[in-house]
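Missing here: one protein chain of the complex. Every other protein chain is in place.
This part shows subunit A:
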Amino acid sequence: MSNYLKDRESQILTKGNDAAEISCDKKSLAGSVSQRACVFCGSRVVLYPIADALHVIHGPVGCASYTWDIRGSLSSGPQLHRLSFTTDLKERDVVFGGEKKLYHALIELIDKHQPKAAFVFSTCIIGVIGDDVEAVCRQVTKEKGIDVIPVMSEGFNGTKKDGYKIACGALSKLVGTNNDYTPSKYSINILGDFNLAGELWILAEYYKKLGVEIISCMTGDGRVEQIRRAHKASLNVVQCSGSIMHLAKEMKEKYDIPFMKVSYFGIEDMSEALYEVAKFFKDDEMMAKARELVTNEISKLLPALQPYRQKLEGKKAAIYVGGAFKAISLVKALRLLGMKTVVVGSQTGNAEDYKLLKDLCDEGTIIVDDSNPNELSEFVKLTGANLFIGGVKERPIAHKLGLGFCDHNHERKEALAGYVGMMNFAKEVYASVTSPVWKFVK
C-alpha cells in the first residue's frame, strides 16, 4: 500500500492484517482530495429539510449556488427549503462589512416568503470581516416576531462533523419553545431521518401501525412548529447518529428524554428498530403489532428478494458513504443479497462505528476513514469489487473503472429505508451489477 500518503496510513486498515484500531475524527489532510466538504456543509445538510424555514446563506455567492435544491428531502407541504437565498457579498462588503445587507435581505425575504423561522448560515469570511451576525438576528427577531437563528458555520472551523454539532445547537434553540401540546400515550421524535425520496413517510406508516405518534422528525419533512414541541415526546429514536447525536444527548439532559440508536436500512435493522421501540414502551399489544408487521413484511419480501439474490450471490461490494452507521446497515443488507463487502469507509465515522464495522466485516475487508479518489479506486481494483455504494463524487470513479453503482447519498431519488426500501435497494443493485453494458468495459 505504498501508494497512499504517509499521513493517511493510520486511517486505513485491513481486517485480519492490521491489529491497531483505525484512526478517525481528524481534519482532512491538505492536498489529499478528501471527499468531505466543510463545516458549512454539515450544518446545511442537517437543517436543510426544514421546509417552512428560511435558510439564508450569508457570504459570497458560491456556497448558496452549490447547495441550491441538492437534497432529495421531500416536503408534504411548503417547499421553501428548496430555494437558495444569499446575501451575495461583493468586495465592497468585505471591506465595509455585510451586516446591513444581511439585515435588509432578512427583512425582504421574511416579508416575501413568510417563513416560520429563519436560519442564517455564516460562511468562511463572515467572522473574518467582523460581521455581528448574532446582533442582526436578534434585531430581526424583534422586528418580525419569528426566531431568526444564527448558524455560525464558517467552513474552516473544523470538519463536517462540527457543522452537525452547530446545526444541533440551532435546532435546540427551537426545541422546547411550545409547551401547549399534549402528546398521546406513546410518542417519539425521529432524529436523523431526512425524508430522502419520502423515506420518512414509509417509517411513519410503520409507526402508525404500532400506535406510536411521531411528534417531530428532525429534520425530514420538518416543520418549525413540530420542532418547538419535540420536548413533549417520550423517546428520541435516532438514525443517522453522527449528524444528530448531540441533540439527542442534549434533550436527554435538558428534558430527560431517553434516546436509542437505530437504523432503517435492511430487514434486520428495520425490524430491530420497531421491536426496540415497542420494548421501550413496555406494551404487549404494541409488541404484538410489531411482530405482526415484521412477519407480514418479511414473508412478502424474502421470496421477492430471492431471484435477485440468485443473480447477486458472491458478488463483491465497496461502500463509501457519509456516516459510518449507515455503512454498518449496508454491510448487513448486502449480506442478505448474498454479497460480500470488501471495502467499507465513511467521511465522518467515529471510533465506536469503526469498531462495530471491524467486528461485522469479513477478514480481508479494507476499512477506511476520510478517503479520496486515489485510494478508493485502488481499493476497488485490489479487491475486485463489482459494485460501489456511495454518492455523486464516487459514482464516476465506479463507472470509469467498470463497476456497478448504487446511490446512497442525500441526492437519491429512490427510497431505500424500510422493507420496501430493501426491495428498491435489491432492484437497484441488480440493475447496475447485471447490466449488459459491462461487457464492453472489460
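Throughout what follows, a contact is a pair of C-beta atoms (placed from the backbone, for glycine too) under 8 Å apart; a residue touches a chain by one contact, two chains touch by 3 or more; residues count from 1.
The rule is simple: contacts and distances are computed from a predicted model.
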By UniProt, of "Sarcosine oxidase subunit gamma", "Glutamate dehydrogenase", "Nitrogenase" or "ABC transporter substrate-binding protein", the chain left out is "Nitrogenase"
Touching the absent chain when the full complex is considered, from A:13, A:51, A:74 or A:105
A:105
Tell me which of A:50, A:63, A:244 or A:415 is the one touching the absent chain.
A:63
In the complete assembly, which of A:11, A:28, A:122 or A:271 touches the absent chain?
A:28
Mind listing the subunit A residues that contact the chain we can't see here?
5, 7, 27-41, 56, 59-69, 83-96, 99-101, 103-105, 108-109, 123-125, 128-129, 131-132, 135-136, 139, 154-159, 373-374, 377-378, 381, 392-393, 395-397, 399-402, 441
